[in-house]
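Notes to accompany the following structure.
With one protein chain held back, the other chains of the complex are shown just where they sit.
Read from first to last, the chains carry the letters A, B and C; within each, the first residue is number 1.
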Amino acid sequence: MIDSKNKPKTDLAGILNQYRDFVKQELFPIDLKVVQGPFKSYLPQLNALREKAKKLGLFAPHLSEKEGGLGLSLLEFAHVSEILGQSPLGHYVFNCNAPDIGNMELLHLFGSDFQKEKFLKPLQKGEIRSCFAMTEPENAGSNPVNLSTVAQREGDHYIINGHKWFTTAADGASFTIVMAVTNPEADSPYQKASMVIVPLDNPGYQLVRNIPIMGEAGEDYFSHAEVKFTDCKVPANHLIGEEGQGFVLAQERLGPGRIHHCMRWIGICERVFSMMCQRAVDRELSPGKSLAEKQTIQNWIAESRAEINASRLMVLDTARKMEEQGAKAAKEEISTIKFFVADVLMKVIDRAIQVHGALGVTDDTLLSFWYRHERGARIYDGPDEVHKSSLARSILKNYQRK
Amino acid sequence: MIDSKNKPKTDLAGILNQYRDFVKQELFPIDLKVVQGPFKSYLPQLNALREKAKKLGLFAPHLSEKEGGLGLSLLEFAHVSEILGQSPLGHYVFNCNAPDIGNMELLHLFGSDFQKEKFLKPLQKGEIRSCFAMTEPENAGSNPVNLSTVAQREGDHYIINGHKWFTTAADGASFTIVMAVTNPEADSPYQKASMVIVPLDNPGYQLVRNIPIMGEAGEDYFSHAEVKFTDCKVPANHLIGEEGQGFVLAQERLGPGRIHHCMRWIGICERVFSMMCQRAVDRELSPGKSLAEKQTIQNWIAESRAEINASRLMVLDTARKMEEQGAKAAKEEISTIKFFVADVLMKVIDRAIQVHGALGVTDDTLLSFWYRHERGARIYDGPDEVHKSSLARSILKNYQRK
Amino acid sequence: MIDSKNKPKTDLAGILNQYRDFVKQELFPIDLKVVQGPFKSYLPQLNALREKAKKLGLFAPHLSEKEGGLGLSLLEFAHVSEILGQSPLGHYVFNCNAPDIGNMELLHLFGSDFQKEKFLKPLQKGEIRSCFAMTEPENAGSNPVNLSTVAQREGDHYIINGHKWFTTAADGASFTIVMAVTNPEADSPYQKASMVIVPLDNPGYQLVRNIPIMGEAGEDYFSHAEVKFTDCKVPANHLIGEEGQGFVLAQERLGPGRIHHCMRWIGICERVFSMMCQRAVDRELSPGKSLAEKQTIQNWIAESRAEINASRLMVLDTARKMEEQGAKAAKEEISTIKFFVADVLMKVIDRAIQVHGALGVTDDTLLSFWYRHERGARIYDGPDEVHKSSLARSILKNYQRK
Partner (left out) sequence: MIDSKNKPKTDLAGILNQYRDFVKQELFPIDLKVVQGPFKSYLPQLNALREKAKKLGLFAPHLSEKEGGLGLSLLEFAHVSEILGQSPLGHYVFNCNAPDIGNMELLHLFGSDFQKEKFLKPLQKGEIRSCFAMTEPENAGSNPVNLSTVAQREGDHYIINGHKWFTTAADGASFTIVMAVTNPEADSPYQKASMVIVPLDNPGYQLVRNIPIMGEAGEDYFSHAEVKFTDCKVPANHLIGEEGQGFVLAQERLGPGRIHHCMRWIGICERVFSMMCQRAVDRELSPGKSLAEKQTIQNWIAESRAEINASRLMVLDTARKMEEQGAKAAKEEISTIKFFVADVLMKVIDRAIQVHGALGVTDDTLLSFWYRHERGARIYDGPDEVHKSSLARSILKNYQRK
């Protein structure tokens, strides 16, 4: 996995170019079609691309060389993540997509030998997919300690009961990691929950539905499920780490995840920005006069350029700080990039739609896909409002009342 | 049709309450399901509601009493339109939905006796639906004089060739009005085009597809078609008004249409606002602490209230001016409400989604439907940017260089 | 005073035109010079204008005809206030400026016969000026019940001790109304304070300084003082109303005051808007190409027009509601216009400065004066943030948790 002790790549520029070429040549020509679905019908084609990526030595860039990856540092992977983010298929084809990458990190750091052998290895090879069941429809996600799902220890097993949703990519996955209350009597609400692995062929697990989101339920990797656990019995050795460590582990999972997400968003921004510029040049308003000559359009292009550049510099700077000083030291920066980049992302997409006119609201370009499916960026992993408050409170601790 | 000479309704408040009750009792319980579709499966239920509306004397409120309507003034109808706008089904059930209402206005004002008998009457009774083919994929809609579709006079007929899209609700409609160039040699680009009625069983007409828009192609009333006219031959008496009058007639159609649209948007805003407030009160962050206590949420509620109130007052004021002085005198106001209200609409929807959290991006509420399908509000009928420029240029004519 | 029972003016349009002419012909030519000061040097000229206003029957438009005014309704006066607001001198010359107009309203409604004779009458005639001492430097104005100033009853007198600032126009005034705690033991914090009249020749009163605000301390009417009350002894009959009524009376004073302020701001907006348009037309970028052709400038003009129109309609609507249903019924609207119009005001001024370029930051136009001295609009009479929260909380009372 990504490790700050990895040696810096001396040929990073060359590696990045390989990713760039792959994304442009292999993914750009098909990604619009694939997102139009049905996704499963494209699985053979996508699997062939995964094989190609493996042959090129580009597969699973986040893994150590020993694990079959490239042994990149967090900062190096950040650059890769931006490139992959330019296509909705990028991270998937290279097996470094959420939620699998987060689950790999978790199991790598905290999984038992048994868990690594049974769940991590096939995940790293791209043989299976996984998911992560945390958010609950009945509880506000902005306060994650509100959890109703329970995993009760009975002998050598946990009996899980609960209701989750936004379990991304559950459809087609082999196992999920569930966040559930194991220690309701713990002193702190942050010590009540644990993470437990549930294979999805368990009879106590039910995929209620792929939630229709912004006009489509999707399927497989492109879906978010509502799931239920009813007296779902799993062996006690499916517990990750120790009881009560759920939130500690979740925190570990979130830090680098924020970097991956933000760089993916910046990748989207760059693709969208490029579409916006191309459209401005292509669209004639009257003979010889293109949209590109309109000052309002120019303003949007300039402001988007500034905001994307600012986003990238902030995320890379945060990654650097995480590498050098650890995720805890970069806590404020991690909150900052969450709300800053999510906001830029939605603004850039919105401007590009407006530049495209009627075409922009159709599904004939990727703009509609991102406009719809990235709206969640301002909500998931903690709504922007929560991050702003927590950043401000952290800053204000440095000031005492005079 | 709406006529400024209509006598003011003395019991307007009572009439509006009847509409409010109908919308709340008959439409709110079903509208989420209907927009989830398939729309056609709900046609029997919707037709039953139309019958009910007729019995209550509320059907086609925009028509004169002689035509079977209520004989409302533009300002009175504006109030009705806001109420109907609270449900995506409102205008449809009462047969005053776009594009039919605009077509009825056109035919009422400029149709020949033949056209009125054959096309207008069944439209007014809700027996058929119609559509309006103007926008072309190859030409920027912001400059409407860019038209490639041609209607060539040959003897007693017009031969139409062209490619249109965003022909709203073409699927299931009986006829369309087509905007086409009849007089390519006219002095002014504004005098080149005409409006011609094309019955949709014409073999020269082809519905290429219902365009997938923001995740769904929809069908019937809830769809926007791409259509083609290939040597499409219609009798010359299908021309509305005179040759070259296309843009003049379009202008007539747009003025009151702007009022209807804007009031419909305000109706959406009110429903969305109410959902946002209800969610804020319902959502617990911790025991006894709801989202409603968060100042950011309060800011959004306050700002939305202010902006919705401002929107309504501006649209009603514009309607009043149109009634009293005609659409031409209110040209600046008509541009103003277009961009002002469209912007408010999208801001209010966006805030409501954020308040709903993960639920807000699902299709389990109407928010996603409006977020997706009203994004076009800032584009259709002239993008906001065009209206701003034209408003400013009109204002600046009052200033001379010193 | 303004009274909803006043008969509507049948010739309102004519009256408004008289004000328009006066402002344009008498005030526009001199107002830039006067605000550059020193203000006192212009008092003879301004007094002559007041005499002229009296002769024309336009003086003190807010007073009843019996009191020497025009007997306007709140709504009628709102229109006058907008016109006067176009010049920084408007309200002053017509003796309807803050804080005098608010004090007149207070004394008219709640003053004793003695107070009316001694303080109200000369104020109405414009023979003296007054001020209002409420805000305290040590206490957050956003929570007005935080008051340190005390008025202790001793026999037939009150002994006042306290420190106030932003006592507008204290320099040159004859008396102030002081908000002070008289009943510290009252159950509610809203019943602790009273209003007491203090003649400014009282030895216990000290004008510490005219506070330098945004680059200038100003003087006389154009100033805001820091003042101190040290064992300041005034007769008990200087109490307005009854002990503990301070906040109730303040509330009465604020409602119509909000209308006056907001319409004054709209007047400023209109003058500024006009300057912006004129500058856009005048400023050549290259031969024959003016700033007015730039789309960004056009956007600002269009957005400003929309926002100013929206502001006016909202304020007039609020005034109408206050007239018809009383200030209490219009509580939400009164909060709404406060933050909405203050925000529009600052945005319009800011755009006009940008259009003026370097000239815009000089004191060679009125823009700098308003940019600096209206920044307070978002702060005084309750910061915008307080109004937003209180509006939202009032709205949310209509929603119950389901």
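The definition used in the following text is that contacts are C-beta pairs under 8 Å (C-beta built on N, C-alpha and C of every residue); 3 or more make two chains touch, one makes a residue touch a chain.
Please read all numbers here as calculations on a predicted model, not as lab measurements.
S.K.: Thinking of the whole complex, not just what is shown, which of C:G68, C:P199, C:G241 or C:G376 touches the missing chain?
M.R.: C:G376
S.K.: Which is it among A:A280, A:M346 or A:L359 that touches the chain not included here?
M.R.: A:A280
S.K.: Among the options C:Q36, C:S188, C:T230 or C:N398, which residue touches the chain absent from this view?
M.R.: Final answer for the missing-chain contact: C:Q36.
S.K.: For subunit B, which residues lie in contact with the unshown chain of the complex?
M.R.: 294-296, 299
S.K.: Under the stated touch rule, tell me which residues of subunit A contact the chain that is not displayed.
M.R.: So the residues of subunit A touching the missing chain come out as 277-278, 280-282, 290, 292, 295, 297-299, 301-303, 305-306, 309-311, 313-314, 317, 332-333, 335-336, 339-340, 385, 387-389, 391-393, 395-396, 398-402.
S.K.: Even though one chain is hidden, which residues of subunit C still touch it in the full complex?
M.R.: 36, 135, 137, 140-143, 146, 165-166, 211-216, 283-286, 291, 294, 296, 353-354, 357-364, 368, 371-372, 375-376, 378-380, 383-385
The definition used in the following text is that only the chains that are shown with their structure count from here on.
S.K.: List every chain that touches both subunit A and subunit B.
M.R.: Common contact partners of subunit A and subunit B, which must touch each of the two, are C.
S.K.: Could the interface between the copies subunit B and subunit C be described as same, meaning over half of its residue numbers are common to both, or is it different?
M.R.: same
S.K.: Could you grab the centroid distance between subunit A and subunit B? Build each centroid from C-alpha atoms only and quote it in angstrom.
M.R.: Centre separation, subunit A to subunit B: 39 Å.
S.K.: For subunit A and subunit C, what's the span in angstrom between their mean Cα positions?
M.R.: 53
S.K.: Roughly how far is subunit B from subunit C, centre to centre by C-alpha average, rounded to an integer in Å?
M.R.: 43
S.K.: Using the touch definition from the top, which residues of subunit C touch two or more other chains?
M.R.: 295, 299
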